[in-house]
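Written below as structure tokens is the structure these notes are about.
Excluded from the complex is one protein chain; the other protein chains are retained at their positions.
Naming follows writing order (A, B and C), and every chain is counted from residue 1.
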Amino acid sequence: MAHRLGANQYGKAECRVVRIVRDTPRHEIRDLNVSTSLRGDFADAHITGDQAAVLPTDTQKNTAFAYAKLHGVTSAEDYALALGSRLLEACPAADAAQVRVEEYGWDRIGDHSFVRRGGAVRTAVVTVGHDATHVLSGISDLVLLNSTDSEFKGFLEDEFTTLPETDDRVLATSLVARWRHTDADGGGIDWNASHEAVTATLLRTFAGTYSRALQEMLYAMGSAVLDAQPGLAEIRFSAPNVHHHLVDFSGFDVDGLSNDGEVFVAADRPYGLIEAQVTRDGAAAADEAWLAVPGFC
Amino acid sequence: MAHRLGANQYGKAECRVVRIVRDTPRHEIRDLNVSTSLRGDFADAHITGDQAAVLPTDTQKNTAFAYAKLHGVTSAEDYALALGSRLLEACPAADAAQVRVEEYGWDRIGDHSFVRRGGAVRTAVVTVGHDATHVLSGISDLVLLNSTDSEFKGFLEDEFTTLPETDDRVLATSLVARWRHTDADGGGIDWNASHEAVTATLLRTFAGTYSRALQEMLYAMGSAVLDAQPGLAEIRFSAPNVHHHLVDFSGFDVDGLSNDGEVFVAADRPYGLIEAQVTRDGAAAADEAWLAVPGFC
Amino acid sequence: MAHRLGANQYGKAECRVVRIVRDTPRHEIRDLNVSTSLRGDFADAHITGDQAAVLPTDTQKNTAFAYAKLHGVTSAEDYALALGSRLLEACPAADAAQVRVEEYGWDRIGDHSFVRRGGAVRTAVVTVGHDATHVLSGISDLVLLNSTDSEFKGFLEDEFTTLPETDDRVLATSLVARWRHTDADGGGIDWNASHEAVTATLLRTFAGTYSRALQEMLYAMGSAVLDAQPGLAEIRFSAPNVHHHLVDFSGFDVDGLSNDGEVFVAADRPYGLIEAQVTRDGAAAADEAWLAVPGFC
Partner (left out) sequence: MAHRLGANQYGKAECRVVRIVRDTPRHEIRDLNVSTSLRGDFADAHITGDQAAVLPTDTQKNTAFAYAKLHGVTSAEDYALALGSRLLEACPAADAAQVRVEEYGWDRIGDHSFVRRGGAVRTAVVTVGHDATHVLSGISDLVLLNSTDSEFKGFLEDEFTTLPETDDRVLATSLVARWRHTDADGGGIDWNASHEAVTATLLRTFAGTYSRALQEMLYAMGSAVLDAQPGLAEIRFSAPNVHHHLVDFSGFDVDGLSNDGEVFVAADRPYGLIEAQVTRDGAAAADEAWLAVPGFC
């Protein structure tokens, strides 16, 4: 029986690159988690053990740190584009380099002092090939909650259905969203302004939408983003439905104690998981932009 | 500007199903983490908010628990096949149901007493469609280490290369592997015996292979599994290179203190990440079997 | 050989209590993780199995949820005081009830819409006894970084010392701090204002202090808090030294590439861990306030 090597990639994951800009006494900080992958003709490394074509993951790591200085980090996307281009060039056997970045925000508390912001993480996935380059901007761990204006009813029932219909529930999610820029090389894009604008649209739409299901909310958010950002081809969501169960006070022997949507238990598991894509009509697909991106979106 | 709904799926993630079989005083336990997803024509739920076609994730959860009794859990795969078929049938708008299972092992310490085994987790991903069914068996968190018989040299160098070549290093990984059964419905397969056999081949190959790179080790492991298991079409790996750096004793002022491959620091981040597929020649591809499976493999 | 039961306590840990105030269309949210413990004479439960004196952890949980409505949550401390008093009263065998609260912040994005803030977590540990009540306010996961004005030199050396002295390094920590209020019952304390004030002092002191060691920074922060808050008896810190190692560019073959405190790798493990207490002269000690509080402080 003969076998063959299928798709493969390799790289260095989770380089924790912290870049301080100290050109003036008022320092700046960019705090990144950088992962790189190379794809291409690396069959020898797998089959015969010959490493001649392999740019080691250690070198990829070194390059990631060096480029934080040589190129700088004005944005996750810009840095990833430069790093991806360099890695592709440095490794002739590769036909694509992917750079994945998570960026953690910090708030200033002094000229050279910062407190980590927490909350949502900014993400970028850049895939640089010989023929095309793709940029996915994104956000993860964006935890959103509406305390009303959410219903869930009129659903399909079968013999295992016990969920009551509801006109008023808490809707909460920890959103992962990624959106693809049409102009893959991103020539003139202000990445920071673009990211800020998309995030603002996501928040505004979440806050302003009455939802009959998390699905409807995601579609509304995706549509709003594509409406507001003509430079985007598509947006993808992975959205756990973080259940907030109304606590049942009916068994307590306390006069007048009721729970009209006021006290909930936030559940860990299980959780609903809704995943969806919204695509601009006529936008060209780009499967390679999404290759090996964790999750559905 | 018009938009359209792209690919989407929804379901309940991480139902922690514990099944006790207590037909005799000597109980059995199966401990599962079950996630389900439905795919198909759910556009109304997203676009108009109409939930008529939606089998709620709560009902999917109920069904997952009920099937642990109604169908039973002789293996993760068998249970997932039954549950997936049920969900597909119960939801006419769906054209596929995916069930993902993680199983945690327990060791017996008494007739009705158990201690959780820890270590590797058994996995199964079953996708039931109207036309085809696919079964991926797998394992995750399989942490392997060779304390010698691993080298890394002869690699491509550039101006950022600082890694010295080595003839003798620790090779360690926390393996995720998934393998696809050719006979998708798995008619006569003994899932437990099959899983045990593949795992044994993975361990034996890891222990018996001199490796010039983690890539070569993965290809050897994949080939050995396909050789030994004619019923498998392909196997996919995601393998972090868990770096064990030799600690440098040269700076210590202690006579005779040396470190000949004896003391290592196990690093957290960054880590190499090698992902590869090994495919049987002539096996039909089955992209839908891998849709939305986290990670590269 | 005879044995005896030593210290013991029991309760319900990590009740995820979410309280929505919806008296007006502009809702409020308080998001808590609540743990309770009872201490006292529960020897029968341990030794003979008689549960007559035991208020079940399930009832403690129910009470925690009910009190979010019955008493309300104007602050973590106020809620914990009420809940602790109730639990002590409900369980005659108990001589103390401890309530531990973590509170997660949310930012408003609409009248009934919120985004989770992330970052530091507010904490409270309240111990209610028959004779005395103690309140520890606190903060955890407060990640702080100074990009200069930190040195480390003049330390003790031995034959295993390899660390070079430095005049300029990044100082970063993920601070846990807890401070004890002198007036244990907290009669007239505005808990929210007090917490805000202490946090502001911690940030301002961190940003404004040149430090010769993390130890000195902690003492400065603790002293500043006690100076500013006469109502506090003591403050305790647990502070990992989150190492930011300067990346060595000297091995790269790139003209002019240097690293003057600009590019760092943020390390995971190991990390320094500095723990210290600062106490107001003359303040009475209160060991029972700290009993079973995780960590050193």
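Note that in this section contacts are C-beta pairs under 8 Å (C-beta built on N, C-alpha and C of every residue); 3 or more make two chains touch, one makes a residue touch a chain.
Since we're looking at a predicted model, the values are computed, not measured.
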| item | value |
| --- | --- |
| Option touching the unshown chain, where B:110, B:187 or B:282 are the choices | B:110 |
| Contacting the left-out chain in the complete assembly, out of B:66, B:197 or B:228 | B:66 |
| Sole contact to the chain not displayed, among B:122, B:178, B:212 or B:244 | B:244 |
| Touching residue (missing chain; options B:7, B:145 or B:197) | B:145 |
| Of B:21, B:132 or B:193, the residue in touch with the unshown chain | B:21 |
| Touching residues on chain C - with respect to the absent chain | 1-16, 35, 37, 42, 45-59, 61-63, 66, 90-91, 152-158, 160-163, 211-213, 215-216, 218-219, 222-223, 226-227, 230, 234, 236, 240-241, 269-281, 292, 294-296 |
| Residues of chain A (touch criterion as defined above) contacting the omitted chain | 159-160, 162, 251-254, 268-269 |
| Contacts of chain B with the absent chain, listed as residue ranges | 15-22, 27, 29, 31, 62, 65-66, 68-70, 106, 109-110, 112-120, 141-149, 170, 203-204, 206-208, 244, 247, 249, 252, 254, 257, 259-268 |
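As a working rule, only the chains that are shown with their structure count from here on.
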| item | value |
| --- | --- |
| Copy pair chain B, chain C: interface residue numbering same or different (half cut) | same |
| Whole-Å gap separating chain A and chain C, where each centre is the average of the chain's CA atoms | 30 |
| Whole-Å gap between the CA centroids of chain B and chain C | 38 |
| Sites on chain C at which at least two other chains make contact | 252, 254, 268 |
